[in-house]
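The complex is shown incomplete by one protein chain, all other protein chains being positioned as in the whole.
Here the chain labels run A, B and C in written order, and each chain numbers its own residues starting at 1.
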Amino acid sequence: MKIRAGIVGSAGYTGGEMLRLLINHPDVEIVFVHSNSNGGNLISDVHTDLLGDTELRFTEELLQDIDVLFLCVGHGTAKKFLEENPVAAGIKIIDLSQDFRLAEAAGNDWVYGLPELNRERIKTAGFIANPGCFATCIQLGLLPLAAKGLIMNEVHISGTTGSTGAGQGLSPTSHFSWRNNNLSVYKAFDHQHLNEIGQSMVQLDPAFDVPLTFIPQRGDFARGILTAIYLDSDLTEEEALAIYEEYYATHPFTHVSRKNIDLKQVVNTSKGFVHVQKHGGKLLITSIIDNLLKGASGQAVQNMNLMFGLDERRGLRLKASAF
Amino acid sequence: MKIRAGIVGSAGYTGGEMLRLLINHPDVEIVFVHSNSNGGNLISDVHTDLLGDTELRFTEELLQDIDVLFLCVGHGTAKKFLEENPVAAGIKIIDLSQDFRLAEAAGNDWVYGLPELNRERIKTAGFIANPGCFATCIQLGLLPLAAKGLIMNEVHISGTTGSTGAGQGLSPTSHFSWRNNNLSVYKAFDHQHLNEIGQSMVQLDPAFDVPLTFIPQRGDFARGILTAIYLDSDLTEEEALAIYEEYYATHPFTHVSRKNIDLKQVVNTSKGFVHVQKHGGKLLITSIIDNLLKGASGQAVQNMNLMFGLDERRGLRLKASAF
Amino acid sequence: MKIRAGIVGSAGYTGGEMLRLLINHPDVEIVFVHSNSNGGNLISDVHTDLLGDTELRFTEELLQDIDVLFLCVGHGTAKKFLEENPVAAGIKIIDLSQDFRLAEAAGNDWVYGLPELNRERIKTAGFIANPGCFATCIQLGLLPLAAKGLIMNEVHISGTTGSTGAGQGLSPTSHFSWRNNNLSVYKAFDHQHLNEIGQSMVQLDPAFDVPLTFIPQRGDFARGILTAIYLDSDLTEEEALAIYEEYYATHPFTHVSRKNIDLKQVVNTSKGFVHVQKHGGKLLITSIIDNLLKGASGQAVQNMNLMFGLDERRGLRLKASAF
Partner (left out) sequence: MKIRAGIVGSAGYTGGEMLRLLINHPDVEIVFVHSNSNGGNLISDVHTDLLGDTELRFTEELLQDIDVLFLCVGHGTAKKFLEENPVAAGIKIIDLSQDFRLAEAAGNDWVYGLPELNRERIKTAGFIANPGCFATCIQLGLLPLAAKGLIMNEVHISGTTGSTGAGQGLSPTSHFSWRNNNLSVYKAFDHQHLNEIGQSMVQLDPAFDVPLTFIPQRGDFARGILTAIYLDSDLTEEEALAIYEEYYATHPFTHVSRKNIDLKQVVNTSKGFVHVQKHGGKLLITSIIDNLLKGASGQAVQNMNLMFGLDERRGLRLKASAF
């Protein structure tokens, strides 16, 4: 029997990716695809690449006869939506916004859905707060160290994200004429994802107490995040590699590369690559993900797979675009 | 029992795509991956995005214990390879070069592997000449008309291809500093794919006898082909649409879009989209494919599926990158 | 004594380019830079690249004490603006919109400002209708033939434009996530610039009476237009080249290249390159310009130079970006 899924906020980027993934997922039946603005329209009239892949239409109704609900609405809207639309007991919820990521605000019912951190808790969770895209990429770079209590100095992070990270809203910084061949810093030191990263660090290492210094950049590509992270460390390169390889040995989507990595290796997949180098006293970790997949909808499906007892990679063995 | 496949020329773009597809194909076992220059190396050391997806290594040997051989070597090299390396009887061959596309030169053993043209012949073929990328895109735009004998005037074609169409060899026109944000015409009126297109036109319409005028361009993107084709025609737009929709009704990868199309709708998929408009006496057909998939390796897998009695879409329901 | 210039609509792309050019023009003094929405603001707060180059501010007033007025407002707005804001006698006007390009509608006071067509008339004109960007690029490809009465067959044109051609308004097709690495056809056969091109053809060759068939495309770059034009012709390649070279011998911005051309050769310059090839009975002409310079503001300055008796290249010897 298939998992019956509903999607809310399905006209946006992450909603579209959710559709692209679930349409081909062998164990999922999409029951409804909610959109206030597109009710009645063919999905393939909005996500036009889906022509030939689905005859589904958006609905304005929210059917309750589902097993799992994916919330792909904006930050702030998810919480409000759930207040206004009570979901029947027993329906699992996976929320892609930031509304329930911080335990302090979300309460104990919500599990932070980063499988590389919380796989066992996710398996039995009812409600999942899906991590942020930058948060995912940076945590993949830090989890193995934090788990060993080895982050004892300020962590320096620079990261660059594709334009889809900012959503499909039109803005001066999403205009092609501006963004093409351009680069800029934004939200330096203040990116909202630092909170959820800090929470995970403390979860793994209650003694964690160093600053995370983060310079995000807007890149001139549509998909992907690359972060470069370094800190002072006594580990040798081989020791660090061993720690990373051991940590990720059982995680099917995150791989430790012994070679230098580049963003397009993971674009259009749900994988994350991590690379570790030692330079003098500095340990450098670079990590890459596709912001819409491992950084959003792919991870949401990975969480669903875990919640329903499926193989974690079910429906997620995606061909890399590579070029 | 799985189809046992071998790949020759697997270090290039189309060889890499073949690997990306076959690794996830549920009915295929990759038996060997031949590369003279990379023998013994991990595939994921060359196609680095495949880290975590395969532990296979390139071999220098050619094992004969296979059901199908994919030839991903250069034009001219395929023919030579088969002369120097006789393939055991019963092994099916799918050649991605242009060496066997023209019946006159290839002889009757080879079937031109465009499923939208030759599906039934492909099913029983032993040897398949996989079509060229531009040739595929243009033919998708012309087949329905040719099949009705409705191409009675000069056909005007402009088309733009991504950089992967030129292979991974380094050349001034593949240098990023040059090609980024650039555009140029090449091989005007003389593109080698015109021959195979003409052959197909005559196959469908023995009376076909009009010029195909083609201006190819180098685009500043890595993947994809868009062609715009027009000719004088008496058909109304609705008549033309009906002809196209009827022709492609049973073809699972080629879809007639009622909306204007854009290249990224099919990038990283094995689909083709065709759009038809009438303007005065001109019928305009635009068509799009991913040059490495529907234009090369995806179509090769589609042919393999047909040759082995599988569903045509087996292993080819690829998530579009969309952005 | 310097030419006193005013600019209206100076917050847009062409207005910005006008400022970038006039600020460095040795014979021009910018008297006012009008913008309703930005009155009082520093120009360098809007065109931020001009930091360090000018301390000028936008004004809401229209000062009359000028020699020349550049109108950089939208199509339709220019005409309305002049009706609502009578310009003092003796002030020359250069309008970059399409409002006055067609003599039938504009009347005899306006000269179509394509120096390669109308240089002598421009020198004595009071009012200039600056040509469209596609119109300029295509005409550079056709003028020499039309002047000889040698366009006797249907003309087939495909052309691709950068995103700045669509202005800085936000729209789905100007969103970076969509346009990056994408390509699409728009306004096939119906582009509004065909009218002004046709008018010029008839001006040069009153017997001109063949269709101009034009397929425009949206390219994934910010600046530039490349058009590929062909027609049946009895000319040899050398005859054609001689005609083009003779025609442009005295025009300092338009050059006949004996080598294949590519878009970036002219990006960020006010030059146009034309290349001619013969293939069988077809004459192929490719032409390239920067849509914002030779296709808009650069040509406006060229017209100003001619109107005020300056060297045509004054202030327009721009360094190509080349890469």
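In this section, a contact is a pair of C-beta atoms (placed from the backbone, for glycine too) under 8 Å apart; a residue touches a chain by one contact, two chains touch by 3 or more.
The shown structure was predicted, so the numbers you read here are calculated from the model rather than taken from an experiment.
Colleague: Decide which residue listed in A:Lys79, A:Lys264 or A:Lys294 touches the omitted chain of the complex.
Modeller: A:Lys264
Colleague: Which residue from C:Asn153, C:Thr173, C:Ser257 or C:Gln277 sits in contact with the chain not drawn here?
Modeller: C:Ser257
Colleague: Check each of A:Asn85, A:Asn181 or A:Thr236 against the chain that is not shown and name the one that touches it.
Modeller: Residue touching the chain left out of view: A:Asn181.
Colleague: Which one, C:Leu21, C:Ile66 or C:Leu82, makes contact with the chain that was left out?
Modeller: The single option touching the absent chain is C:Leu21.
Colleague: Can you name the residues of chain A that touch the chain not displayed here?
Modeller: 156, 158, 160, 177-178, 180-186, 188-190, 213, 215, 217, 219-224, 226, 228, 230, 260-264, 267, 277, 279-280, 282, 284, 286, 323
Colleague: Which chain C residues would touch the chain omitted from the figure, given the whole complex?
Modeller: Chain C touches the missing chain through residues 13, 16-17, 20-21, 24, 45, 47-53, 164, 180-181, 222-223, 252-253, 255, 257, 259, 261-262, 264-269, 271, 273, 292, 317-323.
Colleague: Determine and list the chain B residues touching the chain excluded from the picture.
Modeller: Counting only chain B, the missing chain is touched by 13, 162-164, 168, 170-172, 174-181, 220-222.
Here is the rule we go by: only the chains that are shown with their structure count from here on.
Colleague: Roughly how far is chain B from chain C, centre to centre by C-alpha average, rounded to an integer in Å?
Modeller: 40
Colleague: Just give me the whole-number Å value for how far the CA centre of chain A lies from that of chain B.
Modeller: Inter-chain centre distance comes to 34 Å.
Colleague: When you check chain C against every other chain, which residues touch at least two of them?
Modeller: 177-178, 180-181, 220-222, in rising order.
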